[in-house]
Structures are given as C-alpha cells and as structure tokens.
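In this view, the complex is presented without one of its protein chains, the others remaining in place.
The chains carry the letters A and B, assigned in the order they are written, with residues numbered from 1 in each.
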C-alpha cells in the first residue's frame, strides 16, 4: 500500500455551489501509482464544505443555494454568534450539514464516481476567500 | 496492509429508508483476511444516499421518510431544476444532506457497529431503479 498527500488552494468563488471535479482531478499526483484505493478530499474551513452531487445541469447547483438559504436562514434573532456578519452563523451550520470531506473510491486508477456524480465546493460565505484542501490517496 | 474492493448492485427499493446491513455483510469478501481496518461503502448515485442509524424498530425508518419529505419539500416554486419530476430536485438535496458513503471500522474482523446501528439505503426517488455500491476495505 502506498499513500500520497498534498494540498491545493482553490481560488475564491462566489457564494454558492461549484463543480470542482476537473480541478481536483487535474491535481492528482497518484495517477498511474494507485490502481485500487481511496482518495479523501478535506476542506480546512468551517464556513465552506464539500459534497458529491449532480454534475450536469447547472440549475441543480442554483437550487442547492436556494434550498440551503431557506433551510438555514440568516438573521435569525435567536442566533447569539452574529458579530461576523449575517452569513457567518448560517455558513457554519450549512458546513456541518454537508460535511468537511468527501471520500471517493479509486477503481482501475480512476475516481469511481457514478455517471452523474461530481465534487462540489459549497461556499457559504459572501466573501469566503481562497479555500485550502488536503488531498490524501492510498492503495496499491 | 491489504485492500479489497468490489461492487454490488442493490435491487430496486421503493422510496424510503431501508436497512441493508445484512445484504452488505453477506457480500463481504475480506472476512477472515482483515482483522483491524476500515470498510467504506460508496453509492454511485446522486438521488439516493447511505447513512447509519437505528437498526431495530421499523417505525424509525418511516419517520425518517416523513421528516425528510417535510424538510425538503417537493414542488417548491423556487426550484429551477424541475423537468425530471417533482421528486428529482428534493432527491438531490436529501442525498447531499445524508451523504454518499459510510465508513465503518473493522474490529476483530467484524464491523464495529454499535448495538443499535445499521446501514440504511436512503432511496429518494419514486422509481430509483437498482443502485450500485462500491465497497472498499483495508487493514491487516
């Protein structure tokens, strides 16, 4: 078993859901080295998250933003943590709901994503800045 | 460290939450080969998901379906992606909330699930069809 690990930094995205599959795949240093294994992508932030979802129709990602804004409202008077802007506390909650990492099987040397699956960067802040990912792959 | 990987296909289930622990355990090819390790189960779809929850009372799974239908409503007029049926966009959102994989420790050669834990297939479509899982286990 071999293991590869490195970090990449994503440029700032606007608030919303963004397909980053190509950017991640282009960064992979373990291609040709791991045929059977797993790859974790971990985001080192608490107001952005990662998930796997539909990779084709951009309106799906628009609806994700609409849905999560309704499900986790801004300006709830019950929030105590509100000094960093109205988008801050909702960003933490959305990040917890969606998760800080994805874990993808490597089959025959490639991500074994289903036909319709892609990797989303979920940017929950209005001005989230650049986002750091730690990528770790292991297998043989 | 050894690694084992294979795929299984689950037969079509009706929309709802289904306990698949036995079906997964019966498929395991690494029993007797891995004593200490981890096993990931990954679903290659964006409108069905996997999670770990209560394995005993079937009414828990009924309440899961009830809850998620309220939390992620169909026919929200704000959805833009609506050409594949009223259950389609909610299915993507539910899948993102619950996640595309579970990762279970292997202790003494067996899944180290708690007494009340089981693996759920969460089928979010009315007619989702068969569902493909990639199962990867590693350890020693």
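For the reader, a short list of remarks on this structure follows.
As a working rule, a residue touches a chain if its C-beta (ideal position, glycine included) is under 8 Å from a C-beta of that chain, and two chains touch if they have at least 3 such contacts.
Every value quoted in this text rests on a predicted model; they were computed, and no experiment measured them.
Touching the missing chain, out of B:12, B:78 or B:140, is residue B:140. Touching the chain that is not shown, out of B:10, B:43, B:97 or B:121: B:97 (per the contact rule at the top).
Although one chain is not drawn, the whole complex shows that of A:10, A:28 or A:103 it is A:103 that touches it.
Residues of chain B that touch the chain left out of the display are 1, 36-38, 51-55, 57, 59-60, 62-64, 66-67, 70-71, 97-99, 102-105, 107, 112-117, 120, 138-140.
If you put the missing chain back, the residues of chain A touching it would be 1-3, 5, 40, 42-46, 71-72, 76, 78-81, 89, 92-93, 95-97, 99-101, 103, 132, 134, 136, 138.
Here is the rule we go by: only the chains that are shown with their structure count from here on.
Between chain A and chain B the centroid-to-centroid distance comes to 20 Å (mean Cα coordinates, whole Å).
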